[in-house]
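Just one protein chain is left out here, and the rest sit where they should.
Let's look at subunit A:
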Amino acid sequence: MTQPPVLILGARSDIAKATARAFAAQGHPIQLAARNAETLAAEKTDLETRYGVAVTLHEFDALETTRHEAFLSALPELPRIAICAVGHMGEQEENERDTAAAIRVMRSNYEGPASILALLANRFDERGSGTLVGISSVAGERGRATNYVYGSAKAGFTAFLSGLRNRLAKRGVHVVTVLPGFVATQMTEGMDLPEKLTAHPSEVADAIVKAVARRRDVIYVRPIWRLIMTIIRAIPERIFKGMRI
């Protein structure tokens, strides 16, 4: 049985790489899309060697929204599953001082990812099938002093995914929102993250594969995060604003 292709956007991310492996392990051909795509040659060879699947590389910049149509048209085949791992955290302090930096974070986490998924959604809708996976963040569940620029963009992206899911629910197209808690990746390297709350990228990948198969809507990778966020969301603003969290 031949499996349909999977498109990975932001393919150099650690979570994306692990996700590419998890789908390739099931025999899916993989389309890796990233900036400077040619530097992913070793990842392509790795997937081909490990799993004997076909892998293609595609130049993709989430911020160059005017090129997104052309990017999709150039893919060897419209994918059945598309996963967007694009994201950029920046430094909160810098985001407070430097508007250009803040705008970059906003665009990289919301505008870019939403733009490409919107175009994919239309094509999937037309075909009447497909699954879109957006990697957002628990940081978008409530704005906090330590990362609200990133968080607000993720909040926008989460809302966008929810709306898209609502629109496409009866059209045969499924949308998965991934809200990983802490994940040990390049983005968080050097941060002192609590071990019990921090997932390995392969855990995120396995959770995504499962969510796609079971048509889950919103997943938190480690279940504890659902509880943590329920509590954080429930704190009255009057109290929340005085907290250091």
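Here, a contact is a pair of C-beta atoms (placed from the backbone, for glycine too) under 8 Å apart; a residue touches a chain by one contact, two chains touch by 3 or more; residues count from 1.
Quick note on the criterion: contacts and distances are computed from a predicted model.
From the set "Twin-arginine translocation pathway signal", "Pyruvate ferredoxin oxidoreductase subunit alpha", "Transport permease protein" or "FAD-binding PCMH-type domain-containing protein", the protein name that UniProt assigns to the chain left out of the figure is "FAD-binding PCMH-type domain-containing protein".
Of the candidate positions A:Arg50, A:Arg67, A:Arg215 or A:Arg233, contact with the unshown chain belongs to A:Arg50. Residues of subunit A in contact with the chain left out of this view: 25, 42-43, 45-46, 49-52, 186, 189.
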